[in-house]
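Structure first, then comments.
Apart from one protein chain that is not included, each protein chain of the complex appears where it belongs.
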Amino acid sequence: MESPQFRRLAESDRPRIRLVIDGRSCEALAGDTLLTALLTNGRRLRSSEFGDGPRAGFCLMGACQDCWVALDDGTRLRACTSFVAEGMRIVTRSDVDMSAPGRPERGTAARLGGKARSAKGALK
Amino acid sequence: MNDRAPVVIGAGPAGCRAAATLAAAGLAPIVLDEAPASGGQIYRRAPAGFTRHYRALYGFDAARARRLHTAFDGIQGSIDYRPDTLVWDLRRGALHCLSGGRSREVAYRDVILAPGARDRIIPFPGWTLPGIYTLGGAQIALKYQGCAIGSRIVFMGTGPLLYLVAYQYAKAGGGVAAVLDTTPFAAKRRAVPGLLSGGSTFAKGLWYVAALRARGIPVANGIRPVAAEGKDAAVAAFLYRDAAGTQRRLACDALAFGFGLSSETQLADLAEVPFAFDAVQQQFLPERDLAGRTPVRGVYLAGDGGGIAGADAAELAGERAALALLEDRGHEVGKPRLAALERALRQRAGFRAALEAAFPFPAELAAGMPDETILCRCEGVTAGEFRRAARALDADEINRAKAFSRCGMGRCQGRVCGPAAAVVLAAALDLPPERMGRLRGQPPIKPIPMAVAGTHE
Partner (left out) sequence: MSEHVAADVAIVGGGTAGCSTALHLRWRGATVVLLERGQCGGQASGVNYGGVRQQGRDLAELPLARRSREMWGRLAAIVGSDCEFVASGHVKLARCAADMAELEAYREAVRPYGLELELLGRNDLRTRYPYLGEAALGGSLCAEDGAANPRLVAPGFARAARAAGADIREHAPVTTIEHDGTRFRLRTAGGVEVSAATLVNVAGAWGHEIAARFGENVPEDVTAPNMCVSEPVPYFMVPNFGVCGGGFYVRQIARGNVIFGGGRGIAERERRRAYPVAATSLDASRQTIALVPRLRHAQIIRTWTGIEGVMPDDLPVIGPSRTTPGLVHAFGFSGHGFQLGPAMGAVLSELILDGATPTPIAAFDIGRFASWKR
């Protein structure tokens, strides 16, 4: 299993919930938000559309909108304000990387002659 | 129209007290809240099946939280409470709310806005790496889900929340690696006389620092963030400069940071409440008086959504705004109670100003943000791209800079990047931040599904 981001410190005595993350069978606990369910099983929720890699949420209170995830049927859920449900199937890796070469170009700033930021962006 | 139910938006401390006050006067308000349960952020109620006691969840505030929850539960029979409901648009006399995949139009005559606040952040290189959260976010993980955001966590930023959350993690066994405060120690010492007016709040603050040190957790002041380093696409270390200017590196698998709070003002903006720049909070805030009245008839504002004053002040403000609404509808309200509320609100405002002075927003971090830093995390726009786009087309205020750079055009509508972007733009133009204007609210104030069924009521 991928090493988890979140660590449970309390409230572990709850019914287990099974979910599927990127095709992998995983477990969470009833009462987990989808964000908690994903991050107790790994370190990502989704891929950034613009090339700076995976995202794993930020504000946890429904303000930053950075934790919208996709179920495998395309349904969109905000992970920090949705509860995990039995049998949920989540996809965290997009099959289309918007930053790949040949993808449509970046917007305004690039058009105005700004230096294109490297696809890797932040320090890795 | 006199019998149209008043609407309260938000069921945090301010919204709950406003609703209770209106209910007590027999007005049966409609209470709309995005969350599944009352309490807002600070007094978030645990999901069903969780067992920790109030003391474990809310610490010193346990009794307050209990009283608020009990009070709100007690009025359920006399209010129309709609949780899991997002108010996404609002105009004179009508609002639109989304619940269960359905959008409804709700007509209103009077509305009390109590939308609260969110963390205020300044981007630094690497801040979008998995494992990096706001201080509020870290607190929610612990309080609401019983989770630590990582195993070896750096807490960074400034403000009372920095120490509170770090302490809560330390107490819960959460692997606190260090607490790094951007405010120099000297600034805090200078602010002590003002902070003393805060009484027990100030004492609590000192207590947290002492408690952290007692556990051997390093607490540093006057630091400057440099960058977060990633490994395997998640945060692995945090680089910063200490007060002496020496660069240091802390291994970590999570970071929580923040520099105070920002008011949520989108609904007030849509309601056409005029805004003014608040020098203390360094933010444009909707205009309201001490009673919670805005210049727009029928629109009231209570709690942190109109300016950061904390949970206790929010409860007082919620009650006061509801009483203002009642007064304006011709009800009799007790003058002594009004005076007591306003006296208490004034006193808390003074303490709040002192807190801002003790934990100043380090605007210079924004002004000096390296060009390669992602400024807008929704759209992936770097500070350099933002500066270049603003200059290329002579953007002289923040909405133009947004249009030319895309910074602020993403899903969060500038909630995260807005405060820092204004400072970056002001520094690039060599003008004060208040000249940059503010990002205008546009509906929907949060994303809504395209496939929404709509009705009117």
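The chains carry the letters A and B, assigned in the order they are written, with residues numbered from 1 in each.
Simple rule for what comes next: a contact is a pair of C-beta atoms (placed from the backbone, for glycine too) under 8 Å apart; a residue touches a chain by one contact, two chains touch by 3 or more.
Fair warning: this is a prediction, and the values are worked out from it, not measured in the lab.
Checked against the hidden chain, the listed residues B:173, B:295 or B:449 yield one contact partner: B:449. Contact with the chain that does not appear here is found for just one residue of B:157, B:292, B:384 or B:410, B:410.
Among B:103, B:283 or B:382, the one in contact with the hidden chain is B:103. Against the chain not shown here, chain A presents residues 49-50, 68, 70, 74-76, 94, 96, 98, 103-108, 111-112. Listed by residue number, the positions of chain B touching the unshown chain are 88-89, 91, 96, 103, 105, 379, 392-394, 396, 400, 403-404, 406, 409-411, 413, 442-444, 447-452, 454, 456.
In the analysis below, only the chains that are shown with their structure count from here on.
Distance from the chain A centre to the chain B centre is 23 Å, each centre being the mean of its Cα atoms. On chain B, the positions that touch chain A within their shared complex are 34-35, 41, 46-52, 56, 118-119, 125-134, 136-138, 140-142, 144-151, 172-175, 227-234, 253-254, 264, 372, 374, 377-382, 384-386, 388-389, 392-393, 404-406, 410-412, 415-416, 446-447, 449. On chain A, the positions that touch chain B within their shared complex are 5-15, 30-33, 36, 39-40, 43-44, 48-66, 68, 76, 80-81, 83, 107-110, 112-115, 117, 121-124.
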